[in-house]
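Below is one structure, written out as structure tokens, with a few remarks after it.
A protein chain is absent from this complex, but the other protein chains hold their places.
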Amino acid sequence: MPKKHPTPLLDELKTGPWPSFVNDIERLAEEGGSETAADLLGQLELSYKEKEGHWKHGGIVGVLGYGGGVIGRYSDVPDLFPSVAHFHTLRVNQPASKFYSTEALRFICDIWNRRGSGLTNMHGSTGDMVLLGTFTEELEPIFYELTHSKFEWDLGGSGSALRTPSCCVGKARCEFACLDTQAICYNLTKNYQDEMHRPAWPYKFKFKVSGCPNDCVASIARSDCSIIGTWRDEIRIDEAAVAAYANGEIAGAGGGHGADFKLDIQEHVVDLCPTGCMSWDGKKLTINNKECNRCMHCINAMPEALRPGVDTGASILIGAKAPILEGAQLGSLIIPFIKMENPEDLENGLEAFHEFVEKMWEWWDENGKNRERIGELIQRLGLYEFLKAVEIEPDPRMVKEPRSNPYIFYKEDEVPGGFDRTIGEYRKRHAR
Amino acid sequence: MPKKHPTPLLDELKTGPWPSFVNDIERLAEEGGSETAADLLGQLELSYKEKEGHWKHGGIVGVLGYGGGVIGRYSDVPDLFPSVAHFHTLRVNQPASKFYSTEALRFICDIWNRRGSGLTNMHGSTGDMVLLGTFTEELEPIFYELTHSKFEWDLGGSGSALRTPSCCVGKARCEFACLDTQAICYNLTKNYQDEMHRPAWPYKFKFKVSGCPNDCVASIARSDCSIIGTWRDEIRIDEAAVAAYANGEIAGAGGGHGADFKLDIQEHVVDLCPTGCMSWDGKKLTINNKECNRCMHCINAMPEALRPGVDTGASILIGAKAPILEGAQLGSLIIPFIKMENPEDLENGLEAFHEFVEKMWEWWDENGKNRERIGELIQRLGLYEFLKAVEIEPDPRMVKEPRSNPYIFYKEDEVPGGFDRTIGEYRKRHAR
Amino acid sequence: MELPENYMKDRKTDLGPPKYDQFWPEIIKNNYGKWKLHKILEPGVYMHESETGEKVYTLRCAGTRLMSTLHIEDICKIADQFCEGFVRFTTRNNIEFLVNDESKVGPLKAVLEANGSMPIGGTGAGVTNIVHTQGWVHCHTPAIDASGPVKAVMDELFEYFTSMKLPAHLRISLACCLNMCGAVHCSDIAILGVHRKPPVIEHGNLINVCEIPTTIASCPTAAIKPYKDDEGHKSVQVNSDRCMFCGNCYTMCPAMPLADGEGDGIALWVGGKVSNAKSAPMFSKLMVPFIPNEPPRWPTTVNTIKQVVEAYAADAKPFERMGEWAGRIGWERFFEKTGIEFSHHHIDDYRFAPTTWRTTPQFKF
Partner (left out) sequence: MELPENYMKDRKTDLGPPKYDQFWPEIIKNNYGKWKLHKILEPGVYMHESETGEKVYTLRCAGTRLMSTLHIEDICKIADQFCEGFVRFTTRNNIEFLVNDESKVGPLKAVLEANGSMPIGGTGAGVTNIVHTQGWVHCHTPAIDASGPVKAVMDELFEYFTSMKLPAHLRISLACCLNMCGAVHCSDIAILGVHRKPPVIEHGNLINVCEIPTTIASCPTAAIKPYKDDEGHKSVQVNSDRCMFCGNCYTMCPAMPLADGEGDGIALWVGGKVSNAKSAPMFSKLMVPFIPNEPPRWPTTVNTIKQVVEAYAADAKPFERMGEWAGRIGWERFFEKTGIEFSHHHIDDYRFAPTTWRTTPQFKF
């Protein structure tokens, strides 16, 4: 197919070593014969010229019975680019940790070639497969095809609802994993389908699960509830491998600094341990595990010699989010350690955790203002109010340091004699 | 004189190794025959019984032409303790760094025995000599006697005025001093007498001057304008003395950890240097002065081997204060380095600094709300507004780190085309 | 699939995602939870060894994220040829091909290289894929494009994608507006689209598409007030002095667009991190408040990033992330060594501003 719209500016993005999305879209337009792809390039070229986007505020579109999973989108220059007049997006809930069979992928591609633009995001920032650009009338057919397939695909979340949970690769291919990240992610997604598809909350809510404190799914920055694997026993040490590192027989950091990187155990491991709980006498590496905060650094640096302990569980941090509106937040440590056993058992696994989650949601639902994330609500009402709601005792592990201001709000029942006093009594002791 | 009021509770504070204020007051009552001292003990005993103070809110008392220097105080149980019915305090401006001749002290004592309670604070928290407890009718006579004496004593500050500046012992008896602390303190006090005696500001304002970053007058925590000595050349090293420390010939930390404390140069000095800019090979101590932040630690630890540089000046930090109302503040670094030359010259010394101070006051005076310290005003209006007022360029040294939120208030003149746009123009490019 | 006539009848909902383990290659199934160690053999190629003695080899290659079904089909073909028909995507949108035998690594590499659109790399102490968002390709609030700047920056930093010679991981993210869907707030380097003009208001239409009270309430700085225009339309107006261009009003009310070719552009941020290794997670800090939009290749943005990466590469110690480096040398040195200009915009003036001011005379000349 000949080029529909000239794109001199975008053409400059075709060269260079990094794969070019322009080439790819153009290929879809030309080789795949997609009008949508051609019009998308045309509209994008216009944006490159004007330095302004050309999509309108999304209207409310979706599939019956769901309040989310589809993002409506319309062009504001539909006359110029009629094939992208509608350009709605579907969020398809990815399988946990994003392994696919080619059969599964091809199934999606097939639908999308027939009923959508043929363009995707693999993946969206939350973790969904994002199918980019279709018309309103295609939404229900697509949904039917997805759900009635062998794989029984479903949509992910959007709006003021539970968003699609996601996780790191975990035990599937990582020796550091202290959690069954996929199983936890799957458990939560399956258990909270109603919360995902029928927005009923003040705002969005996200779960992310990382198998260890390296946090490869960025949960501590990007999820209202961050589940991070950790352990409470001792780091396992393989002394022979320690010696091999010392002798330069194994490249440091799992080879991540290049094969020729010589690890200096003192300088690169012991001296960088944040708690100073390691020592190295040139022969023996000693870890005072009681003082270790499980940051992972030493394990990252010497993965063949050191491994996390075996009594594993999760730390739960609440409230991470992007800056709208009160400024960005990282997750705050709420449950220092919780066992996360049997997540494969959808009925009876993770019961204690579910209980926590539901208490949290209830409190948020009752107290949150419109468009107030749980982290912002905690900021507004105070961490202790949240702890009371989820029935967790205050713990010094929840703070970097105790308060430094003297403004404590004592409650009446904490103070002998209560708050009721009369000036008459006072004046008996103290003349005016 | 026999005991006027029984004080069984206070009597329990007469024993123990620390000097007893109860003994001292009782001595004044008995040996000195002071009714005031006796009544004070009586009233204090009552407070010890009831666990409540017995002083009333101070009325406005003072000396003619001054808006401060006297704190009015009345007993709320004057019938029981008539000699402390009035118990006003005078703040007498101490000589910088608090050296006295016995003649000077006796002069004060003499007035105070005749016209006051005979009780003092040596010294008040701001730095004044505090004369504790007299009657209203004595205030003017005391003031006359103070000012007409050989030493020409004057009152210090109180109220919404400049408070009595104070300083560390500095060059008078400290080898670390990078500033003429007394001279600076004296210069400021003399130059700003009107600001001290005639409250005209939104709230109080304090200067404190420390000769080096050890900050022995706690200026960074307790003064709106903290002046801290520092240097910009190199730490002076006496290599022979370094060797002596290494050999254990000199006790570390100037003997401050006991004569038998053996300094380990690596462990106690180099490893504790916050910038990591020192190194020690067992023979030679090297300092990369460019990376030194002049924290003083190494000098404190080895005062016979290391000394501050000789190109000295001050860092100026603004805004320290106690918590009322927005929470406590430490001083924020505003002028990283300024020479403080010739402070003895009251007319022409410190001109650049005076200019800065006056710009600061002007801005505060114009913008500050009632009872708003300058630090709180800076918090409210932003550090940059303050910098503009004092005509100082922003510098990364003013922050621990740059902002992490994206909320920048651009001004119209920073943005090409300005802020005025019409929806018509916009809609030409973007259909509804 | 044949769509039944009444496809609205026989609906299935609340299925959730397909179960993950059906997509695992044999070697993953067999060694789930048994992995013992990993070795990065060369940039983009790493091996995990199991307690069972088995080894899996992963080849990671660049994903554009915005990809066509044709490209996915290319991926599938390769996965069929080498990987028993399985493939995975990483949390940063790279593509991972897993093979169960070292002998397959060479041929797989050759095929990927031949493809031309799947460069291998992104592991260890280098630059991996840029997490990014929609930009002008799909969203309605962007101040910048996403895929374009990403392509331009990655072209420039490509040598760091295919090598592991930086002091540590360097994670770059992009978000096209302050909503920060790219969650750029904790990245070593972040590229953020920013508006700089207050919303322009469609008074004649506002009341038809927005609720006035909600619109007013949406503004975090209370810059929005009720208004009636000359023609008597009920509407709102914005106090420009209080506007910080967050765009929340536009999210709530389509009659208040912020986008403007001259006003919009890029802010660069630096020194954030997510992992808990050594130091706790940190927010990214402002590096360059504004760079104009320069499509198609955003040269100023690209060069500035390059400049900073080179300064970091030259000066940081092994294992030191960007933010750890800046913290150790001090931000005054960071600005000096990178040659970036410090301005009053770098001084925080939002909610926690005072906690960022320097309250010590400790500084470096």
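By letter and in written order, the chains are A, B and C; residue numbering begins at 1 in each of them.
The criterion applied here is as follows: a contact is a pair of C-beta atoms (placed from the backbone, for glycine too) under 8 Å apart; a residue touches a chain by one contact, two chains touch by 3 or more.
None of the values given here were measured: they were computed from a predicted structure.
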Where A:213, A:255, A:323 or A:343 are the choices, the one touching the absent chain is A:213
Considering the complete complex, of B:172, B:243 or B:338, the missing chain is touched by B:172
Suppose we count only contacts with the excluded chain; which residues of chain A make the list? 213, 220, 228, 230, 232, 274-276, 290-295, 315, 317, 329-333, 336-337, 379, 382-384, 387, 394-410, 412, 414-417, 419, 421-423, 426-427, 430, 432
Residue list for chain C contacting the dropped chain reads 276, 280-281, 352, 354-355, 359-362
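FYI, only the chains that are shown with their structure count from here on.
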Going by C-alpha centroids, which chain is farthest from chain C? Tell me that one. B
Whole-Å separation of chain centres (CA-atom averages), chain A against chain C: 13
Chain A residues counted as touching two or more neighbouring chains: 50, 52, 54, 56, 323, 327-328
Name the residues of chain C that each touch 2 or more other chains. 178, 180, 185, 246, 260, 262, 272, 283, 350-351
